[in-house]
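The complex appears here minus one protein chain, its other protein chains still in place.
When the chains are written out, they are named A, B and C in that same order, and each has its own residue count from 1.
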Amino acid sequence: MPEFDAKKVAEAHQHLHSHLPSESALRVKTLETLLEQKGLVNPATIDAWVEAYTEEIGPRRGAQVVARAWVDPAFKARLLEDAPAAIDEFGFLGKATAHLKVVENTDSVHNLVVCTLCSCYPFSILGIAPAWYKAAAYRSRAVRDPRGVLAEFGVEIGDEVEVRTWDSTAELRYLVLPQRPPATEDLDEEGLAALVTRNSMIGTDRDLGGSA
Amino acid sequence: MPEFDAKKVAEAHQHLHSHLPSESALRVKTLETLLEQKGLVNPATIDAWVEAYTEEIGPRRGAQVVARAWVDPAFKARLLEDAPAAIDEFGFLGKATAHLKVVENTDSVHNLVVCTLCSCYPFSILGIAPAWYKAAAYRSRAVRDPRGVLAEFGVEIGDEVEVRTWDSTAELRYLVLPQRPPATEDLDEEGLAALVTRNSMIGTDRDLGGSA
Amino acid sequence: MDGIHDLGGKQGYGPIDRTGEDEVFHEEWEGREWGIAQCARTPGITIDWWRHCRELILPEDYLARPYFDSWAQTDFSTYIEAGWMTYEEIAAGKSLRQDLDYGEPLEAMNLQQILDEDRAHAFRFDAEIDTPPAFVVGQQVSTQRHGHGGHTRLPQYARGRVGKIHAHHGAHVFPDWSAEGREVHQHLYSVVFDASELWPEAADRHDRVYLDLWEAYLLPVTT
Partner (left out) sequence: MDGIHDLGGKQGYGPIDRTGEDEVFHEEWEGREWGIAQCARTPGITIDWWRHCRELILPEDYLARPYFDSWAQTDFSTYIEAGWMTYEEIAAGKSLRQDLDYGEPLEAMNLQQILDEDRAHAFRFDAEIDTPPAFVVGQQVSTQRHGHGGHTRLPQYARGRVGKIHAHHGAHVFPDWSAEGREVHQHLYSVVFDASELWPEAADRHDRVYLDLWEAYLLPVTT
């Protein structure tokens, strides 16, 4: 059994820094090979996880939830009150969403989600996080310079709008509910879902292109 | 004239990260070549600076000062009162020593010098700083874990001894005055200077080997 | 720990690189590592211990190597720490001992099984505890000035600062201890801070930052 010995782990990192091949692909290949030989992993199951998160589980799930909230006030109320139960109506409850919270954009509030300490993300509803979400530039700046970050994503936020950054420091995960774009009265739920971008549910996108 | 434009400098670092050769020797060669072609540096003068800091200016200077302080109480008093003037008695005043302060080890106090923010060092009296002094491990730990640092240097500090770490955050530079080892009564100033290690004047050495 | 991972508010990391942001995995090995992290048998570790092991990666590796590489590095370190792998095996690229029994052979799972499994990963970290919460919504609190020397979820930028309780989330597993193997539930709150409380350049900005903080990170403000 592990003893949770941090000193031993720090030494392992130092050792591996010098003694593992520098190429990531080779390192991961070594890891998988060892795990398979020891009976600790079944490669076919890895295949299936990759397939699940490439084909099935991704931001289209979140987009469906957002579109439903736009057209169904009762669902929106449930979503804001108890997001895990609400997304479970779609069967989307899963990895890292048992403590999901939905935060709503309004004319006067814009929400932005980050994990400054690692890379927490609501997997079962948004899939794999984009690389920038997990990178130092975004993690360092989203709490300190959210307006600068948003500007880099092409989002200009007026002074009258309050920016709220949610730093995922516990097991709570945050999903931004973007505003329904104007002039979308004639779109059905599916049509609305198609307007919802992954970034709008993280908060690095704001005005969804419904009016075009 | 420069405008001290930090944004432009940050962009330069990003650009050079990708567009300069990764080998340090090549980079410095490029720098020297450009400077020489533009008339901004004379390579022979670089040679002379390297010679000065390899052959003439180094920790033997500091050791002479320490030995003098051990044998001459009046000099020691001047050194502790006004170190730049005192080292100037040897002609050692120079680069980064105009605001030198000397801090004295005693039976109950041990001093350790670091620069956590960059790599400040009293050049004209100790020469070029050792690589570890300028590295992240020493800079990060000397203020937080001085006893752990000292243990790695083979220096065990009793609980009764207070460790004082001096972080060189301004243009003041610090030189540790180590204790004169026991049983060195029959050594002259030159013999005593030979006992003084560079590390003892930074504070990563304490008990100088005089009794052997 | 005040490690390289504690990035909130740190400066100098430059613009955000959005290259390949619409690809799920940029290279095949990334998907393999992701999958390994989902389904490999592990030596009884907690999420907080795994996070701490990732925090302990050498800072230059943490910054310079690709994201999923840090997961592989973390996995290696946890298996080494537990004695399930050795440096010799990693260097050789193959298992050199068969004397440890990790249980029944693992059956291959198919896509539908994985979708069910993902559902089963909806772990809850909260529980009922007897202790009542020390703070109420709307109350002013200040954060501890010191972080825990090991794993902690009180980032440097939010230490020694005054905020307000925005919400109470019940009692959740306290990460500082969970990373040491002790599972103890403690009241968890969302705490909201004015940006101007956190950053020198935010004096005239009306933005706010919300963090989820455990009771042990918080102190009452006496006015």
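Annotations for the structure displayed:
Please note the rule applied: a contact is a pair of C-beta atoms (placed from the backbone, for glycine too) under 8 Å apart; a residue touches a chain by one contact, two chains touch by 3 or more.
These figures come from a predicted structure and were not determined experimentally.
Interface note: of C:G35, C:P66 or C:G147, the residue touching the hidden chain in the full complex is C:G147.
Where subunit A meets the chain that is not shown, the touching residues are 10, 14, 136. In the full complex, subunit B makes contact with the omitted chain through residues 1-6, 8-10, 12-17, 19-20, 24-25, 27-35, 37-42, 44-58, 84, 91, 93-99, 114, 116-119, 123-124, 127-128, 130-132, 134-141, 143-144, 146-147, 149, 152-153, 162-172. One chain is missing from the display, and on subunit C it is touched by residues 1-4, 9-14, 55-60, 63-64, 145-149, 156, 160-161, 199-201.
We take it that only the chains that are shown with their structure count from here on.
Chain contact topology: the protein chains form an open path, each linked only to its neighbours in the line. Set against the C-alpha centre of subunit C, every other chain centre is closer than that of B. The greatest number of inter-chain C-beta pairs in contact is found between A-C.
A summary of chain positions shows that the Cα centroid lying nearest the centre of all protein Cα atoms is that of chain C. In whole angstrom, the spacing between the mean C-alpha positions of subunit B and subunit C is 40. Multi-chain contact residues of subunit B, defined as those touching 2 or more other chains: none present. Residues of subunit C in contact with at least two other chains: 14-15.
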